[in-house]
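Missing here is one protein chain; the remaining ones are kept as they sit in the complex.
Order of writing sets the labels: A and B. Residues in every chain begin at 1.
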Amino acid sequence: MIDTDYFLDPIHWSFAGAVIALAAVFAYLFFVRSNALQKFAFILATVLLYLVLGSPLATLDHFGLDSITMARHMVCLMVVPLLLWTAVPTASFRGSIARWIDRAMAHRNFIFYAWGIGALAMYGGHFLEASLLSAKIGTVICGVPPIPDKWAALIPPNAIFPVLVLAGLFFALPVFHPNKSMRMPPFQRVGYLFAACVSCAILGIYVAFLASSPAALAASPVLTTLRNPIPLSLRTDQQLAGLLMWVPGCLLYVTISMGILLEWLNGDSVQQGSEATIFISTEP
Amino acid sequence: MSLFIDIPEGKDQLPSPRSERGLLLWFSSVDHKQLGIMYLWLALIFFVIGGLEAMLIRTQLAFPDSPMMTAEIYNQIFTMHGTTMIFLVLMPASIGLGTYFIPLMIGANEMAFPRLNAFSFWMTCLGGILLYFSFLAGGAPNAGWFNYPPLSEANYSPALGIDYFTVGLILTGMGSIGAALNFISTVLTLRAKGMKLTMMPLFVWMMFVNSFLMLAAFPLLNAGLFMMLLDRQMYAHFFLPSTGGSAILWQHFFWAFGHPEVYILALPAFGIISEVIPVFSRKPIYGYRFVAASSVAIALLSYTVWAHHMFAVGMTYAMNGFFAISSMLIGIPTGLKVINWCATMHGGSLRLRVPLLFAIAFLIDFTLGGLSGISLAIVPIDWQVTDTYYLVAHVHFVFLGGSLYGIFAGIYYWFPKMSGRMLSERLGKWHFWLFVLGFNITFLLQHVLGVFGMPRRVYTYPSDLPYWRALNVWSSIGAVMMFAGVAVFLWNIYRSLKQPRAVKNNPWEAWTLEWYPASPPPLKNFEELPPIHSRRPLWDLANPENPDKRLN
Partner (left out) sequence: MKDKGRILILLFISSEAFFFIALIIAYVFYRNFSNATDTVAKHLEAGRATLFTLCLIASSGTLILSKRALRKGSEGGYKTWLALTILLGIVFMVGQITEYTGLYKEQVKMSTNVFGSSFFTLTGFHGLHVILGLIALSILLVLSMGKLKDTGRSALGGIDVYWHFVDIVWLFVLTFVYYVPLL
């Protein structure tokens, strides 16, 4: 089968990436004192990053597949940062960066900024990538027509991913800060994630339903298929992209919320007494 | 003559309507207990009306080619039956129980906003009255409880019924939002000292989570209903495909509300069951945290599944597949709950009183309803049986076997607290067996009818179709049994209310705070509170030598 061959072909698996990933894992195991969960989180994060940036999934992107792009973005923005924060042991979270972060978190409206950056990265990242793809492929991708002067093509490929990871780290901070006492109270964390769910759902719904809109169908008829190893029509591809963001994206946050709630109901959460501050008070 | 009516300050806990100004005291009341009782009466009245409509439907369908009703009348009757039962029976009943018991269970004397509470009730009541006024205004709504356009638009349904439908539902929706706002702020601000959120009784937990669900779901319905109203009254084009609108958009709005609505009706029942089963099994609930947390999971997931109501609309395979998967996923937290309830009963010394009987029937029939739901989430099966009696059976298993059994259990359980009188156990058992047997006869058979291809919402059917006749007759016999059961229930309530108040504070030896004050509680619920250190304060009080693990 052609698509299996595509995935198994070693040409598509980045050797340099694998070396870097392995080096990162070894460096982590050697230099950072961590427990099993943290080790697992770090290794998983590295593997995911490798899959996103160095595996055939990454090269699939060249075929203009919106769904692959969406999956890569989700991994970078939503999954990897959580794992990275989990992998940082509380004890080793010190130094100037940690101090800077903690000072930023002390700001009154920090969580609004953190949330906003997350949302901005999600929406901006997706539509930027869509314009990049459409410039490269020359068809309408996710409602973005190819721009004549192709400024989007000037953005270096993969430059968007570090930005996404950074934004994701920022977004995840109030929920996954390595120091548990710096996190928000449990109920507030669930609310924060719920708001993220809503925003994921809106993007997902938009992308998914845009695929069947008359304009999209006029731009590229239903059966238009890009030459790629996974035979997907443009329409299915875009629907997959939207649904990926909508359903698994929400599920991810629901699962995390469940974890938070169970921990809290168990009574071993650190902020036992802080439930009085359920709502953010903007009063001084 | 002075226009000023001096409304006397209430002193009696539940003023008799026959006393001087007693009726006024009820109308003007802002007491959460009186409002809770009024919600329940409202639900009961509409339950009888909706039940009579159901009887009309079953009488019509009992025999082929029945001449009793015309198709036009039949459409109105089934629309009103569905709308009444969902918006005017199950909603007010669960909100009423919440209004009555949330403050009592968290050790508060009142809701956070008593007047908002009264406002919510009267909005719901007004909505119901408007909906029924449509009968006098030229015909009831007749486009089904989900009111799909373009059928429900002015050019296909020119009678005013659907306008009353939209306005009535907007009002009840506002009432529900008001109640939800009140529940959340009550829970957040008025808990007794020492009671943390993690220590609340599960009924309060569920109502708390449920309120968030209501806050997010009803605005979507209201937005859709406003658009529908503008379409009909101001000649807008929102849902009219012929002039550029989109009928599918209404379906999305409606089901984005409608699926959470299923859980809005189910979660209070889950809460009641989580209270009843431990008390009648003489064991604390098994896995409190799973039951509590899974309700949040249900609440969040319920927003990612709505399009499974629309598999037949013609979405693409990718869409259908995703929604099938997410719909099945939502079975997991619900299944978790069922397992916890079973584990609570396991090894307990069961007291088979009526509330527990209803709880057990709930476990069985709700699980069946859940399973038929899973089968409907499988797209090809849905294509085959959607809009047949299979779907009708499913929805009734979820709403009756789920929500209504829970509410019945709650009423039998809490009636002594609300009125100071026990409901008769003997009549209660008659009610239980007649209703549950009748229910299962009626609706289990309808699964089969649906698979045989009987479409829903047909006002009659020809006589030469194999088995249709027999199945429909049996279905109607079951409905008569249910009706008899409800009659016994009404008689039971009437008879109990005739007796003098004789119930002690805690007749069931339950453990939550609502059983601490007298039955019925005085106007000010708590003069003093017992110490609260665990999820079962009254257990600690009764068993000082063997208290629960201290949680605060």
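Definition applied: contacts are C-beta pairs under 8 Å (C-beta built on N, C-alpha and C of every residue); 3 or more make two chains touch, one makes a residue touch a chain.
Everything numeric in this text was worked out from a predicted model, so none of it was measured.
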{"item": "Visible chains in contact with the missing one", "value": "A, B"}
{"item": "Selected from B:I184, B:I264, B:A409 or B:L434 as touching the chain missing from the view", "value": "B:I184"}
{"item": "Candidates B:S16, B:T243, B:Q499 or B:N543 - the one touching the absent chain", "value": "B:T243"}
{"item": "Residue in contact with the excluded chain [from B:P15, B:P92, B:G224 or B:G450]", "value": "B:G224"}
{"item": "Sole residue of A:F93, A:F110 or A:F209 that reaches the chain not shown, by the stated touch rule", "value": "A:F209"}
{"item": "Options B:L56, B:A118, B:L202 or B:A216, residue touching the unrepresented chain", "value": "B:A216"}
{"item": "Touching residues on chain B - with respect to the absent chain", "value": "112-113, 116, 177, 180-181, 184-185, 188-190, 215-216, 218-220, 222-224, 226-227, 230-231, 234-238, 243-246, 249, 253"}
{"item": "Where the unshown chain meets chain A, residue by residue", "value": "143, 202, 205-206, 209-210, 212-215, 276-279, 281, 283"}
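The rule is short, and it goes like this: only the chains that are shown with their structure count from here on.
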{"item": "Distance from chain B to chain A - Cα centre to Cα centre, in angstrom", "value": "39"}
{"item": "Sites on chain A touched by chain B in the complex", "value": "187, 190, 194, 197, 201, 208, 211-212, 235-236, 239-240, 243, 246-247, 250-251, 253-254, 257-258, 261-262, 264-267, 275, 278-279"}
{"item": "Parts of chain B lying in touch with chain A, wherever the complex brings them together", "value": "188, 196-198, 288-290, 292-294, 296-297, 300-301, 303-304, 315-319, 322-323, 325-326, 329, 551"}
